Each structure stands twice: as C-alpha cells, then as structure tokens.
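Every protein chain except one is present and positioned as in the full complex.
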Amino acid sequence: MMVEVKLVGLGKRYGPVTAVDKVDLTVRDKEYVTILGPSGCGKTTLIRMIAGIIEPTEGQVYIDGKEMTGVPIEDRDIGYVFQNIALFPHLTVKDNVSYGPRAKDLPPEEQARISTRFLEMVKLLDKMEMLPGELCGGEQQKASLARALSSGSKLLLLDEPLSALDSRVRVDLRYELRRLAKELGLTTIHVTHDQEEAQSVSDRIVLMRAGTVVETGTPEELYTRPKRIFTANFIGETNLLEGWVLEINDGVSVIELRNGGKVKVNQADHPLGDAVVISVRPEFVFPADEGMKARVTAITYMGTYWRITANTEDEEEVGFDSATLDENLLTIGKEVYLAVNPKAAVLYPRPEDGVQEAIKLE
Amino acid sequence: MPTVRLKGLSKSYGDIKAADGLDLEVKDGEYLCVLGPTGAGKTTLLRMISGLLAPDKGKIYFNGEDFTGKEIEERRAALLSQTYALFPQLTVEENITFGLDIRGADEKLKEQVLISMLDLVRLSGRSDAFPRELSGGMQQRTALARALASGADLLLLDEPLRALDARLRISLRTELRSLVKTLKMTAIHVTHDQDEALVMADRVAVIREGRILQIGTPKEVWDKPATPFVANFVGQSNFFTGEVLQSSPYTLLRTAEGTVLKGRSSEIPSGATAVLGVKIGNTEISKERPGYLKAKVERIIFEGRNLHVDLMMENGQRISSKVPSWRKGKIAAGDQVDVYWEESKGTVFPMPPGGLENELRVE
Partner (left out) sequence: MFFLFFVILPTVYILSYAFTNWGSIEQHVLDDPAMLDLILNAISASFQIAGIVTVIDILAGLPMAWILVRKEFRGKRFLDTLIDMPLAVPTAALGFSSAIFFAVTPESLAAPSFALNIVTSPYLLIILLHVVFSYPYMVRSLSAILVQIDQTYETAGRTLGASALSAARTITLPLFRAGLVTGMILCFARSLSETGGTMIALATMANPGSFATGPTLIGDWKHDLTSNPDLAAPLAFVSILLIILSLVLLVVLKLVIMKIHLPMGRIWPRPERLFSRGWFPKTKDGMAVLFLVVFVILPSFFIFTYVASATPVAFDYGPFMDSLIYSFLIAAVVTVIDISLGVPLALYIAKNRKGKLPEVLDVLVNVPLIVPTAALGYSLGVFWTGQNIIPTFDALLIILAHVAFTYPLVVRNVAGAVEEVDPAYEETARTLGARPVQAFRRVLYPMIKSSILAGAIMAFTRSLGETGATQAVVASAITAPVYIVELIKSEAFYTAGLACIVLIIVSYVAMLALRYVTNGRRSR
C-alpha cells in the first residue's frame, strides 16, 4: 500500500487572521518529512487539517490519492501522536494501545496480538498493566506512539511529540521515532519547533513562517546552501554580515564588509555594487593574518571545541570555532583578524527591511 | 551580593528523597547552573533556598548568617518560575515595579529603575501592555526584569527558558547571562538542558535523586566527569566494561573479548571490574589508522556541523561517534572502521553498584 499525502492550496483563516496561507506540499510514500518553524507559524494548524481535526477554509488534502474534504477524522486512517500525549487516564497502557483495534470491533485475541506487538516494539511490555499516571514522560510518549501505530495506519502524524520531554530524553527518543517509522515503512509527517530534532530525523524538512512555506530541502541542503536568510539563521547558527560587492573574478566575489574587512565568496550571481548579506557558519570562520578586525568578548567551552565570540568595528557580533585554545592568541579583549571559507559562505541580497526583520522569530 | 551555603539539606516525601544531604556553596556574583533530569530535586532545592519549602534537615546560610528559619520575604531571593507567574491584572510597568512598591520605595526611585529595566530587557515601548498581550519571549523578559528590579540580592531561576521555542532559547541564553552579570547579581539557575548549562554557567552542579554528583566549571564537568551518569548526561558517552590491569600512569582495561583499552589514570585497584567512558565527540573513527576496536557503520545522521555516526561492534555492542561534517563523503553505512581515542579523554570508573544500565537511566 502506498500512502502519499498531497496538500493543494491548503489554507485556514480565522476572521482577519491567516493561520495557514495556501500551502502546496507533497509527501512521498514512506518519506519522513518534518514541518519546522517557530510558534505561530501555522505548522500545528497544518497537521490538524491533514488529520481532519480542523477544517480548512480553502484548498484540499489528498491522502493516497483520495480527497479528504468532509471526511471525518475516524475515516482517514491515520496514526496521530499529540503534544500533550493524551493517553486515556482511566485505561491501562494495554487498554490504551488496544483502543484502535477495539474501535474496529476486532476479536479480543486479535486486539491482544496487535497491542503486544507494538508494546514490544517500544519496549514497554513490562509496563502493560500500569496506568499512564504511573509512567514517566519518555515512557508515556512511547506508549502514545505504540497506540498510534496499533491502528494499523501507514500514515503517521506527529504533533510536537517530544516537546514536553527533558532534552536528554528527547535525544534518545528521536532516533527511536525514525527507526520505527522506517522499519514499519510509514509515511511520516512530524511537526516541531526544534531544528536539531528536525535535522536528526528527517528525509526532508519543510520550513514554515507566518503561515507560509519558506523553503524545503534535505537537512544537508538547508544547512549548507539555504536559499533564504531566515533559513540560514533558523537552522543551525550562523553569522550574518552586511556588505557590498567590490570585485568579481572568475566566479569569486570579493565583498567589502560594513565592518571594514574584506572577504571572498565562491559565488558570482550578484552584480558589482549590490548590497548583500553573507551568511557563514561559525565553523567556517577562523583567525588569519588579514580579514575583518574584531575584539574577543567571550570564550565558551563547547565540549569538543571552543566558541569564541568577537565584536567587529561595526559592533556586529561574530562567533567562530576553534578546536584548541591557544591562550596567547585568544583571550578576552584581544584583537584578531578573521577570515572566511569562501566555499562555505553564502551570499544573499540585502533585505529591504533589514536583516533583523528577516530573521525575526516572533 | 551574598554567598550562599547549603549544608546537609534534606527533604523527603514519604519514601521519595527529594533532597538527600545537599552540600553546595555559591560564590558572590557567580552564575551557577544546577543541572539534572526531571525529578532530580532541582525545584525542591530552589524552593528551600527561597523559603517556600522548609527542609527536614540541614541549614542554609546567606553571607554566613543562618537563614534556615527566616521568612520568605526576608531572604531577598527573587524566584523566577517556569510559568513566569506574571500578575495578569497588572501591566508590564506595575509588574516590574512590584518588588519596589512592596518595600515602599518612592515614586522617583521606581521611575528610575523602571526605565533602566525596560531598556535593559528591550521592552521600552510596552510598559502599558498586559501580560496576555505579550509573546512568550517578551513575557520571559518581563518576568526577568521584575525579579531583577525587586532589589533582591539572589536570583533563583527555575528552568526560565523551558517554555520557549528551541531557537528562541538559544538567542536568549546569552542575553540572560549578560543581564545578570551586568547587574552583578548572584544567580542559581536550574535546568535539564545540558547545552544551556554549559553555555551559561560559571560552574555547573549536576544533581540526581536529591544528591549533587559533581560541581565544577563546564570544562571540568565535561572532561572529567565524576560518575558514569555525569559522563553520559553532560554530553553523550560510550562505555566499555572490563577488568583493570593497571591504573597508573594510565589505566589499562581488559574487556571480555580480551581487547585492552587505555584511559586516564585512576585509583581503581587491579583486578576490579570497571567501566571506561569516552565522549562520543572524542571517539574517533578511521579507515586508515588502527585503533582499539573494530566496528561497522550502521547509520550516519547529518546534524549540521557534525555527523552522528551509529556503529555496531563485533561483539554486538552499539556505540556512537560525532565527527565533523566535512567527512561526509569519506564514510558510508556498511564501512568497517577502527575506533580510537586519546587516553586522556577516556575516564575509568569503578563499576556502579546497581549495574551500568541502572546508573545511566535518566528517568
């Protein structure tokens, strides 16, 4: 069975407020797609429309080729995991997980077989007879996952499934999510505001902001070659430096920065004199003999490297990484010259409203 | 600004020990993070320091003076809770000046403090707004301003960034720390997020089941964990079990398969069972250079600046490694690699009494 999800011009308006603005999206069979974005970007409204919990004001949802307009939730054949877990508090874990089969009025042996299978998959077989309130956060979420899977659906919808959990628990559980989804051959749509989570689990990421899709791509594409400044800033950390195109030679642009320095970027698609913004990630900035001048303001240990923060002459804050800390070269207050890896830096046109507006989160 | 000293603080709820003999010293002007999983007793700790909860045993000293029995309002320790608890019927202005108002400060002082606070937290245009009209980040900054403006000496932060989006948290971390440092306050910040603790703290105290396992600078706690739990909770580690052959100048550990692994010197007697822990970021994998063990690459996950590599060893044990992303083209799933680490990066611990799995359990 193939399950493809297609959204065509899907939108939702509440009076004057547009929560989702004409979104087009195709999720292929067995693909794991994450819808990522800040609070209020419309991602939860979107997944609820796919599930049938909210009715769209325009556009259509197609699941497995069939149009879903007017089809009630219970007829859509989906598995849904809620942010606040929503395990039925008065039923044991086993009864929770067997609810799906029970709703189809399957014989009791069949119900037991299905629930045992999925509880085993999430390693909760020994907690079968407990009530949800007796489990800790991670276990509750696993039970909730087993319940969603037990409905037998091939489409899994996850609404911020890990947001309520401790960060350490999240790290372990997200690999589990992906492993299970791939093992069972599910088409998965996962909603989250956590970009690290999105990067770890997804085949593809759909980045949303203010009701629209900003960009889609694999985690790698969005990290190394993001098409928009918002993406560059939202996914991973980056330095955004403003400047002008000074020279272009052989596909390499020389940019004069507002802070006085000059850097090279392996891109030549902006004409001379254009106002641009360079996005370069901290691991691609390094101290050199020439480049932009900056004064070190903070040094933080990040475990396998040091993060050094420095202020440029233009009061821009630049962060760069160093594997080792040479105390002679890098102490607070010291002046350094910073260069940039031309292959890793990305050029963008300078946004009209300014960089801060372009990356604003709320 | 005070120094805070906790001596033997204990609190039990029936069988559960929320605090089990806590000893802690916070220096004047220090930003201390108390890091631990949910249920470790972090909130109980803050509530006892603030006076909202009375300990069963133990003492609390502010600047050397015994404050254990003192009333909440006498302690001058402002608490910022996870939900912010902004008074809903008061404006931003009224919320921020609440502490001063209670103490009877005059209008001029209140005005002064208000203006500088609003400026500090970048809320200057919003003093007439009500809490429900503000976004999550703005609410957090208002609650912070309220605590900072209250004239308190000690700032107690209970997971102050938890309610915010991941991306926002990252931006506000540095802002929060610099605000506190600018005002030269002493802060005790409780969290479950290890990234947060490492970036913000002068010192980190790792807490679990009511006991403090280790206190040190972020670097100390990362490089020289005191127990396997700390080694795996602060960052992620790989663990290998075996018998100690020697413990100085470096430790040699022999696994069940007969492989000999090297780690930092320890004080574990020869012949004892021990566990060697190496951070996954320090676990190096290579196709050229020989190492301690061999393993097969199961899965590679792109995480931005790093790749997370999951491997399976010959004996069936699973380990992980973090390598920089530029190595992406050079490793693939199915490859056989050698696993190696610098001996100074491997820490050897005595085998924990309840077993390794129990020790590493987070919940």
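When the chains are written out, they are named A and B in that same order, and each has its own residue count from 1.
Keep this in mind: a contact is a pair of C-beta atoms (placed from the backbone, for glycine too) under 8 Å apart; a residue touches a chain by one contact, two chains touch by 3 or more.
Since we're looking at a predicted model, the values are computed, not measured.
Participant: Using the contact definition given at the top, list the shown chains touched by the missing chain.
Facilitator: Listed by label, the shown chains it touches are A, B.
Participant: Taking the entire complex into account, which one of B:92, B:152 or B:331 touches the absent chain?
Facilitator: Only one of B:92, B:152 or B:331 touches the chain omitted from view, namely B:152.
Participant: Using the document's definition of touch, tell me which of A:11, A:40 or A:79 contacts the absent chain.
Facilitator: Once the missing chain is taken into account, the touching residue is A:79.
Participant: Of the residues A:11, A:37, A:56 or A:100, I need the one that contacts the missing chain.
Facilitator: That would be A:100, which touches the missing chain.
Participant: So which of B:16, B:54, B:85 or B:333 would be touching the chain we can't see?
Facilitator: Once the missing chain is taken into account, the touching residue is B:85.
Participant: Would you write out the residues of chain A that touch the absent chain, in ascending order?
Facilitator: Within chain A, the residues touching the omitted chain are 51, 53, 72-74, 77-80, 82, 84, 86, 88-90, 99-100, 102-105, 147-148, 150-151, 157.
Participant: Provide the residue numbers of chain B that touch the chain removed from this figure.
Facilitator: Those residues of chain B that touch the unshown chain are 50-52, 71-73, 75-81, 83, 85, 87-89, 98-99, 102-103, 146-147, 150-152, 156.
Here, only the chains that are shown with their structure count from here on.
Participant: Residue numbers of chain B touching chain A in their complex, please.
Facilitator: Those residues of chain B that touch chain A are 37-39, 135-138, 165-168, 170-171, 174, 192-195, 198-199, 217-219, 222, 233, 235-236, 279, 281-282, 301-305, 308, 310, 322, 324, 328, 362-363.
Participant: Under the definition above, what is the set of chain A residues touching chain B in their complex?
Facilitator: 38-39, 136-139, 166-169, 171-172, 175, 193-197, 199-200, 218-220, 223, 234-237, 281-283, 298, 300-304, 321, 361-362
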